[in-house]
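Would you mind keeping the following structure in view while I ask a few things?
A protein chain is absent from this complex, but the other protein chains hold their places.
Labels A, B and C are assigned to the chains in the order they are written; within every chain, residues are numbered from 1.
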Amino acid sequence: MIWQLDLFLLTLVVVCALATITVRGLLSATIIFAAYSFLMCLLWAEMGAVDVAFTEAVVGAGVSTIFFIATLFRSTTRSRLLIRGVDDPHHFKDQGWKMLPLMLSVVTGMLLFFGMADFPAWGDPESRPNTHVSSYYIENAVRETQVPNLVTAVLGDYRGYDTMFELVVIYCAGVSVVSILKQENL
Amino acid sequence: MSILSVIVAVLLLLGVFFFIIGAVGIVRFPDFYSRLHAAGKCDALATALSLMAIALFNIRDFDWALFQSWDNLRVSLKIVLIILFVYVASPAATHAITKAAFIVGIEPWEKRKRNR
Amino acid sequence: MARLVTFFIMLFFWVLISGMFDAFHMTVGALCCLLVTIFSHDLLFYGRPDLSWLRDIGKIMGYFPWLFCQIFLASLEIAYIALHPRMLDIIDPRLVRFRTRLRNTLSRVTLAQSITLTPGTITVNMAGNEFTVYALTQHAAEGLPGEMEERIARALEGD
Partner (left out) sequence: MNTVFLIAALGLLVSTAIAMVRVVGGPTVLDRIVGVNVVGAQTTILLILIGYLFDNISMFLDIAIAYAMLNFILAIGVTKFFLRRKSARGGGGGEEH
């Protein structure tokens, strides 16, 4: 965890997220979302969660972007093909500020933020998960599962059913991408 | 600080410099097609320079007798593999984007238009 | 022949990427490479089942350093343009069409990729032996196809 990189990446991710929801044209939003995904994966990798980063890269940047675009090109929404759409300033005017959703999201965000205060510090060796579950895995995983890599042992053995259905989901996603991209009359 | 470290640092910072130039280029150039030139520089030169620096740094203490250093050599070869992949793939991607732009009908910026 | 070469290239990549040298992983790797070879041996080398590709690889390795130097020089030029305060006066984008004398598909594709890789020029279209290239400056447009075509012809077509 390198705080300089963290700060910079978080700023970029927030900019990306804001741009995704404010930009006119769904295609543009999809492309910005792909950039968001790339940066998010970098953030995961930077915090040490390499497996999450890998999933984010493949699913977020690869599969979901292609899915979004395929859906956009097959559907007939009015704003689907805004290829030259520059963000026009009247966009917000006709909507007005919706007060209730704004209040709701601010309150929820505050609650989540307060809930974060109860978390153990990042990488704290004395925290509850690190003293109870991990030590068991560290001591017994090699003997019980014969897998040299600890993360693989947890994912593939102790949480085997979870991982299996995750793999089924990813496989289905791959098959659907292939079947959508193979359509001749797009 | 050995000579290798200096070479690695120079290559790496040169790569970062070209990345920054590429980013400035895609912001400053007037139309879509000229932005592609700047983006191509990022892919072709900056990626190769920085990856070469990292690959060189990875085999800094290569020793024929040690298994560990053979593993490092393998990692360096993987990095070279990325360079080769980028060199084959990025022109194809650029070509695809250019073709899409012609089909969509984005007009190139021309000098004559400004003088008129 | 083509299958054998494909198999060994696949195996090389397997070893490079996996890094495990015990019997189990090597066997799995060999099986995977065998399957890939059976299903798609005609993708890597089509219609050329002789050893001439080895010579080609050797020759094209001599071409890459020159290409890299060209990319470096052209990048410096683009960097100068991108940082110039009055950039719009310098650049003069234009489409250039020219015919190439290269005969193989492989060497033509190499030429197109090299042109795109060199900053300042992008191959827009390649129909038969006619290339359409989008150049950023007049200087970049004048340098086409020039030395690059000669070197590719020497490397890949044996002229």
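We adopt the following convention: a contact is a pair of C-beta atoms (placed from the backbone, for glycine too) under 8 Å apart; a residue touches a chain by one contact, two chains touch by 3 or more.
What you are looking at is a predicted structure, and each value in this text was computed from that prediction instead of being measured.
Across A:A34, A:A141 or A:V154, the residue that sits in touch with the chain not pictured is A:A34.
Residues of chain B in contact with the chain left out of this view: 5, 8-9, 12-13, 15-17, 19-20, 22-24, 26-27, 32, 35-36, 39, 42-43, 46-47, 50-51, 54, 57-58, 71, 75, 78-79, 81-82, 85-86, 89-90, 92-93, 96-97, 99-101, 103-106. Not every partner is drawn; the one left out touches chain A at residues 2, 4-5, 8-9, 11-12, 15-16, 19, 23, 25, 27-28, 31-32, 34-35, 38-39, 41-42, 45-46, 48, 50, 53-54, 57-58, 61-62, 65-66, 69-70, 73, 78-79, 81-87, 181, 186.
Simple rule for what comes next: only the chains that are shown with their structure count from here on.
For the pair chain A and chain C, the distance between mean C-alpha positions equals 35 Å.
If you average the CA atoms of chain A and of chain B, the two centres end up 27 Å from each other. Separation between the centroids of chain B and chain C, computed from CA atoms only, is 15 Å.
Across the assembly, chain A contributes no residue in contact with two or more other chains. The part of chain B that touches chain C in the complex is made up of residues 18, 21, 24-25, 28-31, 33-34, 36-38, 40-41, 44-45, 48, 71, 74, 77-78, 81, 87-88, 90-92, 94-95, 98-99, 102, 108-111, 114. For chain C in complex with chain B, the touching residues are 13, 16-17, 19, 68, 71-72, 75, 78-79, 82-83, 87-88, 91-95, 112-113, 116-125, 134, 136.
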